[in-house]
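What follows is a single structure, and I will ask about it in a moment.
Excluded from the complex is one protein chain; the other protein chains are retained at their positions.
Right, chain A next:
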Amino acid sequence: MASLSTTSLSFKAPSTRISQVLRKGSSFQSVAFGRFASSTSKTSLRLQISCAAKAETVQKVSDIVKEQLALTADTPLTAESKFTALGADSLDTVEIVMALEEKFNISVEESDAQNITTIQEAADLIEDLVQKKPAA
């Protein structure tokens, strides 16, 4: 993962554009990443795995949120769902952050935690923190 951060392709910014790209379809070989699309190099393989992780992260976050808020299976839930709109109060939000820390083995600063209001934002922050971790 360390090699990725030195390429010109950064996953950190702008995260919203990346989200839009991901939401548009399951194909990760979109224009932005086009140059790596057909490459079978180790780098491109890692890139594709990182892209996949984003959607997977969103799913994991959704699962944690569903569990914390005891949502029924048929509650409409999207990446843009706001925690408060799902009925989360301040204690729920903190429990969600704790569960995310445990699940992804990260540490969330309180100031960062406050800025998480949607599932997508949580996923973006997680990706950011996971990437920042020193390579094993």
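Keep in mind that, in the parts below, a contact is a pair of C-beta atoms (placed from the backbone, for glycine too) under 8 Å apart; a residue touches a chain by one contact, two chains touch by 3 or more; residues count from 1.
The rule is short, and it goes like this: contacts and distances are computed from a predicted model.
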Task = From the list "Nuclear transcription factor Y subunit C-3", "Vacuolar-sorting protein SNF8", "Ribosomal protein L5 domain-containing protein" or "holo-[acyl-carrier-protein] synthase", give the UniProt name belonging to the chain omitted from this structure.
result = "holo-[acyl-carrier-protein] synthase"
Note = Missing-chain contacts on chain A, rising order, are 67-68, 75-77, 81-82, 85-87, 89-91, 94-95, 98-99, 110-111, 114
